[in-house]
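Every protein chain but one is kept in place in this view of the complex.
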Amino acid sequence: MDSALIPKGVKRCPLPIFILGIVIIGIVLLWGVYAMILCWLKGLNQTNMNDYYGFALWIWADLAIIALGGGAFFTGLLRYIFGLDELKNIINYAVLIGFICYSSALLILAIDVGQPLRSWFIFWHANVHSMLTEVAFCLSCYFSVLAIEYIPLVLENRQIDKIPFFHHLGHNMHKVMAVFAATGAFLSCFHQGSLGGVAGVLYGRPFAYREGLLVWPWTFFLFTWSAAACGPCFTILITKITEFITGKKLVKDNVIDLLAKISGWMLGSYIIAKIIDTIYWATVTAPSLGFNLMDFYKDNSFYGIWILIVEIAVCGILPAVILLVPKFRQNKLLLYTAIILASIGVCLNRWVMVLQVMAAPVMSFDTWALYIPSWQEIATTILPVAYGIILIMISFRYLPIFPQEKELNSIE
Amino acid sequence: MKIDRRSFLSLGIGAAAGTALTPIPWKMMDDSAIWTQNWWLTPVPAGGEVTYKTTACTLCPGGCGLRIRMVENRAIKVEGLEKHPVNDGGICPIGLSGIQLLYGGTRVKMPLKKVNGKFVKISWKDAISEIALKLKVLRDKGDAYKLSCLTGSDKDVTSLLLKRFINTIGSNNFFANTTISDSYEFVIKKVHNIEGSMSFDLENSDFILSFGSGIIDGFVSPLKMIRAHSRIKEQGGKIVQIEPRLSNTAAKADKWIPVNPGSEGMLALGLLHVIVKEKLYKSNIVSDNTSNFEKFRRLIIPNTTLNKAAETTGIDSKTIEKLGRGFANARKPVAIFGRGKGDSPIGFGEAGLVYILNYLTGNINKKGGLFITDNKKYINWPEIVKDEITNAGLDKSRMDGAGAGSFEDTKYITSRLADLMESKDQKSISALFIYNENPCYTLSDSKKINKAIEAVPLVVSFSSYLDETTAKADYILPNHTNLERLQDVPSVPSGITGGLVSLSKPVVKPMYDTKNTGDVIISLAKAMGGNIAESFAWSSFETCLKSTFKDQWNALDKDGFWFNPGKSTRQCPDLDFSKLLDINLSSIQPQGSKSKFPLVLIPKETMRISSGYIADPPFAVKVIPDTVLKNNDQVVEINPETAKKYGLHDTKYAILTTPFGEVKVKIHTYNGIMEGVIAMSKGLGHIGYDKFINGKGENFNRLIGPVEDPDSGLDIAWGIRAKLTRA
Amino acid sequence: MKKEHNHMKNKKFGMCIDLDKCTGCGSCMVACMSENNVPFREDETDKRKSITWITVYKITNNRPFPDTEVCYMPRPCMHCEGHDGHSPCVSVCPATATDYDMATGIVSQIYTRCFGCRYCMGACPYHARYFNWWDPVWPAEMEKYLSPDVSPRMRGVVEKCNFCYSRYQRALDKAYCEGRSDIEEDEYQTACTQGCPAGAITFGDLNNKSHAVYKLKKSPNAFRLLERLGTNPKVYYLSSKEWVRKAGDNYIKGENPKNIKKSHH
Partner (left out) sequence: MLPFSFEWVWDAGHIVFMGGLWYSLSILGMGMTYCVIKTIIDINSNDQTENDHH
């Protein structure tokens, strides 16, 4: 029925199955939309956030999905600026995943603020000294970059491509894509960094506070680095999941291997920097403010030192080693382990840098604040996942996302 | 033209681009800012000229002066009146929240009559004539004495008008809520045989020995006490707090001595033992000739006294000796007594001994000591006009037995009210007026009172609020509330050594169809006619007040208070020790069997919870800590060791049982409480009022029963035996 | 800024709270709510959602019975100066909805500018900032008592203590009408200072030698909360008890508070 829209030379599942899939995911989406509307109409009392937990699940989700969406900017940087041409076979998907992550982040932010109708104040009355301002500006600018990068792909749809204007537009945009990608990389570095800065500048919160370079705390650089390291892992992960669901090989192993190798180097170097940062913070910064490392990991039922070990050793060193050693990363099972661990690691890092910052007491007589999100928060956090799946389903069905698909899956 | 995909897309893009170029999106953004700033759910308070009005607080016996900030004719904020002898600009959380009682949703808005169990509107005129008719019937039947009245105090003009009214009708059965002041008066009467009360000059003392008095927890005149406390801190005075629990007062004291609940009297005896045995008392105070001192001396000097004191109180004898010496050797020591806020009287056994402790240090009527204040009333009304019925009624003795026989020095025995209300015989209450009091909530064993009051044929409440008792009334004749009404506010003596009266003046016009109770009584008297009308010759309550205060009225009207420092002290005659020879300390033991109820429940009183007639307004409820009230659950304090012993855990539920009832509570473990003791905040668990106070926590008074002091007959119920089990 | 210096010396309003006198009665909290149109709800027992610009903390020395000690600690906004007005919260607000006023040292909050991102709340280690989780509702006739000097806040914005700035404005207006260029110490006092029955709170200009706070802050018993973080707060506490003074900051085991160099007074 919709075969006219499906790219030439590839096979897609029958339309009813596709629609059924959309409907199933759509129900989850609607659940999220309902929660979102509740939050907008009734206010943030729908959440379990409180005055101790001003930043909670949503901000974590924002930080995490932006870090995971970091694959787009880093792959773009490698492809367009450093000229790693093989990556053109995965860049489309990286861009799509990035686009989903960033649009989701913006949506969550729009729910998260107390007065959504005033969100534009962040631009209009910008306080340039605030990390959040930097985040907002770079985030929205980079989102337009992603949109610009995604448009040519949409224009490649069989029917749209027939229209000369769109055909030429897509062609012309491809030609100048390097400029956009460069701008995107620049913006992305800054907002990934400033997201790190959000916690790092909080000098009233010894758990988060870091010294740094000029106006940027060390977390600024660590966040950019970790996003560049783990974003591509997430891109590979989603690619592998897509391959599994569609039952097709979509990207050649050498492309994956190249990206995995680069991720390995990034992750390895990142984790060394992270270890140095942690040691300096634990032995110099925190003690100068009156805290022992263990003060941040005791007297509560959740945040133990295990979280630091898991983040650095299990989700940092281990995947870095796997990705760096060719023998390991060429083992499928180990590769999957590594990319999953790396993705979890970066999410865990963001969790710690948002929620544990809020949970840890600062005043000597204050107590730990633990928090469990309300269903509305969970639903609105799942909402972007559902939205992402739907967008991927539609894009995959109607757009030539994987240039190698035709070659790898010839139709008899 | 055919609309194909292409033209549709171009049209869409064109429209979007076109709109972006118009001012529409920018205008909408601008509008959204304005709209969210004038969010329709957020009120915009009207402005106007700011003025200040002087009045006095009627929400507790403290008698603070108030300054109300007005914007046009709206009361905006309650502030303390500067230079007022009680509070000098300070103000407590309840007083501050008074504004919410005025404008809040708990008000009775018009006179109401109960018909078939439901309140219906009634006019003032009808209500008064109906009640007058019922009283006439009562008089005609010869049951005039069965009219009774319960008020919050017997010092203010309105309460005394009520007393005069029921006296004129022909009844002696006037009751006022009994407090620690009744114990003070009782002791003075007993040992000196004079009318008087006590006042403690804490701020000038250098050693304050407090037998559980919540000096900064709302004791009698809370603001005066808190201010005195600050002076003590400035001047370096020493405070020793004797209490089973680390109350705020104990926390701020220089020394906290935990004592077994109820054994404070024994400690006083132990201290007296030390002081008398070691002859540490002022020699000019007692000599061998002082009547019966020698007998008293011989009674207490055996070492068994000290040992027994140490055993009962749980304080070792060394500490008692040291404390006794320290107290006696201080330059200006004073011992203050009355537990917590002083809401309940204490037994003569304890009160008498602590008084002697003061007496022997020679601090009576001395700076920094204990002052005997004059109880002389400022009321000087003409005698009531009596008819035969009046005379017949007044010849009868009080139904509760106060003022006669062994209780001849006692004014009211409120603990017998429930029985009098329920009983069907001669000694029964047929009509009850209730003013500024909420017995269904505040009296011990409130469950019984709630049942008993239903047996009274005519209950008239003058309350401004729909409280527990008022809900059970047959008629509600709502008084103007605070900030609306004219009322004298006599100061309670504790802490104030001079004569002081403040005036509560209306700062706003009455919001609803309410009437000053003073005016209602005068109208009711006039409706009764005859000698009763003649006894109430005033044209209005205001003229009554003016004629009562005569010369003081100008000061009251102008400054809001009349103060004459030092005027009201009384000479201290010699002390008769004979009354102390057979002192009774046994009744202080908490009720209940130790085997069944291994723990002792004591009340916890704080400035943030009003535990009397007035319930906590929303602001005050808001500042109640979550270790006292969590959601709607009452939280009780116990020592972590006790918790461990009974398998109880912090923040978890438990069942609290006493001989009088059982409630579900939450546990809060706290190091600042003795093992085996449970502390529960008083003043919660209301069921009248509105959702901002209702159903929050449990009523402490429901868990205790009345305890009659064998000497005074006063209800000295305070703590009780209890048990906690895991829920 | 320089012009202002020549014209009139900058003020630095601050507080000294005597913890030996504070009785924990809660008047300051209620006085503040009443002065500043703070709303209330049916259930306020979740203290982490309850708006109390000044909050009284109950702190203990954590010793077992009977050596337990308790101290109350009222905590208004500290109006941190940080380093040259770089207070923890002001620097992070993305929409310039909160400001450090160099002329008074007061950290203000512009409710109509705030869009509720709550970053400032995360930045404040004192939990002095509160979010309006609900629309404010004043039941019955209670809207009548709202003060026109302070605008009620709408849902979804952050609010906090502003040292009763509206009282400062009134005092300035009065002085201006009377032809004076400056106000006296007692003309501008916060609601909590005025209401405190114990007289535990002293408020004034920390830069003005004739003000009571100037002397009090130099007491050997004076300390500030979390000085080591460099927040440079303008609220001083006085306590004669060492454990209370020590509770004002965090110390590593074995550290002697006396040897710790703290940021400038």
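In this document, chain identifiers A, B and C correspond to the written order of the chains, with residue numbering beginning at 1 in each.
By our rule, a residue touches a chain if its C-beta (ideal position, glycine included) is under 8 Å from a C-beta of that chain, and two chains touch if they have at least 3 such contacts.
This is a predicted model, so every value here is computed, not measured.
K.L.:
Which of the visible chains would the unseen chain be in contact with across the whole complex?
P.N.:
A
K.L.:
From the list A:Met49, A:Leu117 or A:Leu187, which touches the chain that is not on show?
P.N.:
Within the whole complex, the residue contacting the unshown chain is A:Leu187.
K.L.:
Of A:Asn48, A:Thr75 or A:Asn127, which sits in contact with the chain we cannot see?
P.N.:
Hidden-chain contact among the options goes to A:Asn127.
K.L.:
Any idea which of A:Leu15, A:Val176 or A:Ile305 touches the chain not displayed?
P.N.:
Considering all chains, including the one not shown, the answer is A:Val176.
K.L.:
With the missing chain put back, which residues of chain A would touch it? List them for me.
P.N.:
Touching the missing chain: residues 123-129, 133-134, 137, 141, 144-145, 148, 164-165, 168-169, 171-173, 176, 179-180, 183, 186-187, 190, 215.
Here is the rule we use: only the chains that are shown with their structure count from here on.
K.L.:
Going by the touch rule set out above, what shape does the chain contact graph take here: line, ring, star, complete or other?
P.N.:
complete
K.L.:
Of all the chains, which has the CA centre nearest the overall CA centre?
P.N.:
The most central chain, going by mean C-alpha position, is C.
K.L.:
Report which of B-C and A-B is connected by more C-beta pairs in contact.
P.N.:
Output for the comparison: B-C.
K.L.:
Approximately how many whole Å separate the CA-defined centres of chain A and chain C?
P.N.:
The computed centroid separation for chain A versus chain C comes out at 39 Å.
K.L.:
Between chain B and chain C, what is the gap in Å from one C-alpha centre to the other?
P.N.:
Centres of chain B and chain C (C-alpha means) sit 33 Å apart.
K.L.:
At what distance in angstrom does the C-alpha mean of chain B lie from that of chain A?
P.N.:
Centre-to-centre distance between chain A and chain B: 62 Å.
K.L.:
Quick one: which residues in chain C touch 2 or more of the other chains?
P.N.:
Within chain C, residues 46, 60, 135, 154-155 contact more than one other chain.
K.L.:
Residues of chain B touching 2+ other chains?
P.N.:
Expected reply: 33, 36.
K.L.:
Quick check on the complex: what are the chain B residues that touch chain C?
P.N.:
Contacts found on chain B: 33, 36-37, 39, 41-48, 69, 71, 74-80, 87, 89-93, 96-97, 99-100, 102-105, 107, 216-217, 222-223, 226-227, 229-230, 233, 246, 248, 251-252, 256, 258, 511, 606-608, 618-627, 629-632, 639-641, 670-675, 690-692.
K.L.:
What does chain C use to touch chain A in their complex?
P.N.:
46, 48-49, 57, 59-60, 73, 80, 82, 88, 91-97, 113-119, 121-127, 129-135, 154-158, 225-226, 228-231, 246-253, 255, 260
K.L.:
If we count contacts the way the header does, which residues on chain B are in touch with chain A in the complex?
P.N.:
Within the complex, chain B contacts chain A at residues 5-6, 9, 29, 32-33, 35-36.
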